[in-house]
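Please read through the structure below; I'll follow up with questions.
All protein chains but one are shown at their positions in the complex.
We just call them A and B in the order they show up, numbering each chain from 1.
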Amino acid sequence: MKAAPFDYVAPDSIEAAVDHLARGGGESVVLAGGQTLMPLLALRMATPSVVVDINRIAELSGVSRLDGATRVGATTRQATILTDPTIAAHAPTLAQAVRNVGHHQTRNRGTVGGSVSLGEPAAELPATALALEAMIETRSPRGTRRIAAGDFYTGPYSTVLEPDELVVALHYPDLPANTLTLVHEVARRPGDFALTGFIGAFTVDGGAISRARISWLAMGPTPMRSPKAEAALVGQRVGQIDLDEIGRLAASETDPMDDGHASADYRRTAGARIFRRAVGQALETR
Amino acid sequence: MNEMTQAARFVGQRVPRKEDRRLLTGNGAYTDDITVPGMLHAAFVRSYIARGTIKSINTDAAKALPGVHAVYVADDLRTLDIKFLQLYSSPTAPAPAMWPLADGRIAHVGEPVVIVLADSRALAEDGAALVEVDYESEEPVVTLEQARALTKAIHPDLGVKPADTMIVPSDDAMAETFAKAAHVVTGTIRHQRQAHSPMETRGVVAQPKGTGELTVWVSCQSPHMAARYLSEAFNLPAHSIRVIAKDVGGAFGLKVQLWREEVAAVAAALIANRPVKWIEDRLENLTSANQAREQEVTVKLALDADAKLLAADLEYHSNIGAFPHGIGANALGMMMFPGPYRLPRLSVNANAYFSNTCGEAAFRGPWMVESLARETMLDVAARQIGIDPLEIRRRNLITREEQPFTTCMGTVLNWVTPRETLELAVEKIDVAAFRAEQAKARTEGRYLGLGFATYVEPTTMNMGGVLSSEWAQVQVEPTGKVTAVISTHSQGHGTETTMAQVIADELGVPFNDVSVFEDDSSRGSFGAGAGGSRQAVAGGGAAIHAIAILKAKIKAIAAHLLNASADAVEIESGMIRVKGVEEMTTSLASLAATAYFETPRLPPGMEAGLTAQYRYSPPPFVFSNATHACVCEVDRDTGVVKILRWVASEDCGVMINPSVVEGQIAGGVTQGVGGVLMEQIRYDADGNPTAATFKDYLVPGIFDMPEIEYCHMITPADNPGGFKGIGEGGAIIGPPTIINAVADALSPFGVRTLDLPLSPPRLLALMDGAEAK
Partner (left out) sequence: MSDHKIRLTVDGGPVSKTVEARQTLGEFLRDGCGRTGVHLGCEHGVCGACTVIVDGKAVRSCLMLAVQADGTEVTTAQGLAAPDGTLSPVQQAMMDEHALQCGFCTPGVVMTMTALTAGGARPTEAEIKAAMSGHLCRCTGYQGIMRAARKLAGVNA
């Protein structure tokens, strides 16, 4: 299990990295934390001609505040998210999600940008980006653009990124006050890809839900939102919500698939039930 | 360590392991750690079709790649006369023709077709990627159901029939027993395919010597067995082959014998006349190494009105893949079905079938289907009859008073304590308290379960052939230190430690003075090593016998030198004393120096030196036994099983090292739990394995097991030392224990949990398909 030969470059600026990608003409891959790319290389499921290592680009790493949002540089390690005070103050949901990402050892290398841009449908960070309505800041020879997480994913491991386009940061907008966030999933072992799971953000005003965001992992070709369930929740009074019904509605808006680990039916059924249970408990104990 | 040096007895103590220091400091010597000058690295081109023929192979591009030294296909190995051996197969079952590389026909995905030798493994894989193989594909036989249909031959030379069959016929009397029985209980248990998944994969380094000799480092369960295998496979004199296996990273039956890849790598080394290393990668291990446990058994039990067993009938079917290590219909599994119970009659129809999948290998307790089937069906029976699963066991388990007890299959059980271990486990669990907790939990919609399972483990397994004997040589060196060479072999068992404990006690020397060697076939004599839970009994027994000879010699020398009676001589903590004459005390070291270097002082005619050896033929079976109990919770919303408690109540006779005993139990249980809850080798309809990485083949992690609670009973058997084997039991009894716990949790739903694995989707579907009562 050895990677096919490739060239390696480690540019020290975003411009240089983008230039390498542009010259690679689609034969280059970006190496961020490597926790997914490295196995793909070892299995020869990825056989790029050039690996562009972005870990030496200082400006890609770090957490900051910008325009009412928390900006997380693409190569910020997942482990950093767990201890960063800015994250704890402004985007704690991200830390909640990161706790379920891989293991201690992989979080020490794995990056936020790497996971978000890869688009594994069962991964936590793409679904979190969706639930938090993050903006994905990218750079290419054509300049900078910001892509809404909801517009970013096109299929399993497939995004709107161009071959010469690099994710440079994630912008997580501040949530409204009184917003309760939840990260729940069913995984066989801690760190495994989920069989089903969701990230929820529910704003409660005067005893009623005023805003709801629900996004699912492992429930479709991409992370998926449940817009009907979100709409159905708004206006409902806490304590009087039929969470059975909402859970089923939310799960029905997904498009899960069968694989060796679970059937689509299972994912929908168990997904709806953990939604009911987790949201119920969270709203009760709020 | 000092405490250990001083202690009077080492057997029975939790002595820290001699192996641990090198392993903890990264200084172990596993096969991949071996580097030999001029060594080439091998990679295989493997078939991506499951069944068909090879039309052509083009190796030109691979051969032209810089760094690639040789590319061999099946025909390139013809200069050698290579035979494959079935070390444990049924004598009646014919084996398919085998060759290291696919020879025209393809019988499963992953079959090695071409071997590439290059300067590095990466280059060898580059070369392998350039080989073009043109196949003519045929529809494969993949599942057990397809294999049972016997529609086409997997091996044309063997025709269309089961690979092996074992029948124990029924008769009119038995039919009448079933017809008249107060209760007849039937059920079918299905076990999915499992992969051994040792953390160290298979691997070999073969170094041909210009002298016609061959040194082979190989990850194996016995260097002697590996050497014998190679000697017979290549028709080379045994003395010309030296096999070394210092540290082995787990084996569990997979490494009992060398198979196609190891043999191919040795063949390639001989032909290229260069050292060759092949280290199996995890992808290869999960898709090409032999696998285990794909079997189903339909059990029919007849019980009287008191729930006493009257008869059982088994119909067994097993998918043993294309090239199993041993071809058999699990005769031992059938023979052991009565377990520790009074079962008057048993009939069996057992069949094994070839298929276009990886071959079967023995896997820790290869006969475990007996406990799996019996213990799960006893719970089904108890539920059907309306009595407690504990009660059905109490009514049918044999007692001490009935022993020796001959089962209806002719197995003689003695010195076993199934009833006693059951009651110990019951007490440990506090069943009444659990039932109260369970009832309360159910009112909250939570489903807790408690399962028990009881078994006897046939250990030592002197079933003739290579398992007939083990060998030990114990030697007091001129320094007074003791070295032993034993035909045991550790793949994690810790035999360097446990054998040293036995030797230290028997000989009367400090534990730290004893060194045990078992890693080199050129050092010592043949023995089958690990396999059949035999090392304590067979290896320990050989050592005890050898020491008896050695002690007699030491006493004779001491008596002669000290002018005392041999009967009065005692050896203790490396000192030699004459009873009642303290001033005559001398050290073993000084006596040894005399034995080696002052030979005229020895008794007339006595052989110089202090070495003794013994080849011990152990009893056919030494039975250990246990009852395990498990408390689990099944999540009603997700079907996920959480194990809350595990009690292992066991009797393996005299424990040499309780930590090692508990370690063997825990490891086995965890593999068994993995087999029930998580692990599943899957193939798609085309015969492609779909759990090819550790992302998809799920072995238990640290959160999948609680800390095990142990109850130990010590009932020695009559073999030297009173030891009994314990290596496989956890993997045998773990599965029915957890299955029974899940079944108990789900009892309000009235469902059976006999189709494995008990994955979350399966359990959720079972609960959703029924309404809780």
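Quick notes on this one:
Please note the rule applied: a residue touches a chain if its C-beta (ideal position, glycine included) is under 8 Å from a C-beta of that chain, and two chains touch if they have at least 3 such contacts.
Fair warning: this is a prediction, and the values are worked out from it, not measured in the lab.
Per the touch definition above, the residue from B:Asn290, B:Gln671 or B:Thr715 contacting the chain not shown is B:Gln671.
Check B:Glu111, B:Asp164 or B:Asp281 against the missing chain and you find that the one touching it is B:Asp281. When the full complex is taken into account, the listed residue touching the unshown chain is A:Gln105, out of A:Gln105, A:Thr154 or A:Asn178. The missing chain, though absent from the display, is touched by one residue of B:Asp32, B:Glu506 or B:Glu728; that residue is B:Asp32.
Check B:Leu65, B:Ala331, B:Met705 or B:Val751 against the missing chain and you find that the one touching it is B:Met705. Although one chain is not drawn, its touching partners on chain A can still be listed: residues 1-10, 31, 34-35, 38-39, 41-43, 51, 53, 55, 79, 102-106, 108-109, 189-191. In the full complex, chain B touches the hidden chain at residues 14, 16-17, 19-28, 30, 32-33, 122, 197-201, 247-250, 252, 281-282, 491-494, 659-660, 662-663, 666-667, 669-671, 693-695, 699-703, 705, 707-708, 730.
Criterion: only the chains that are shown with their structure count from here on.
We define each chain's centre as the mean of its Cα atoms; on that basis chain A and chain B are separated by 43 Å.
Contacts from chain A toward chain B in the complex involve residues 1-5, 39, 43-44, 186, 188-190, 192-193, 195, 260-263, 265-266, 269-270, 273-274, 276-277.
Considering their complex, residues 120-122, 125-126, 129, 281-283, 637-640, 678, 680, 682, 690-691, 693, 695-696, 698, 700-701, 703-704, 759-761, 764-765, 768 of chain B touch chain A.
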